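Missing here: one protein chain of the complex. Every other protein chain is in place.
Presenting chain A:
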Amino acid sequence: MDIHVDYARCEGHGLCEEVASSLFRLDDEGELVTLFDGERVPEGYEDDAMRAVRACPVSALRAQ
């Protein structure tokens, strides 16, 4: 499963981090960083990834 981050839409509300802190984190500047390589979600983390997609309040995350 791939997760695409639309950085133009991401406003840094951090709800993805709240529900899936193993995959998403806001850095010290409040910028979103993904804790996985590229867009491929590590195996076993698909449910967390989907939770983050659903939680983002402004549609900045897309599962592919």
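Here is the rule we go by: contacts are C-beta pairs under 8 Å (C-beta built on N, C-alpha and C of every residue); 3 or more make two chains touch, one makes a residue touch a chain; residues count from 1.
Here is the rule we go by: contacts and distances are computed from a predicted model.
Enquirer: For the chain not present in this complex, what protein name does its UniProt entry give, out of "Cytochrome P450", "(2Fe-2S)-binding protein", "ABC transporter" or "Transport permease protein"?
Expert: "Cytochrome P450"
Enquirer: Counting contacts across the full complex, list the positions on chain A that touch the omitted chain.
Expert: 8-9, 11-15, 18-19, 29-31, 54-55, 57-59
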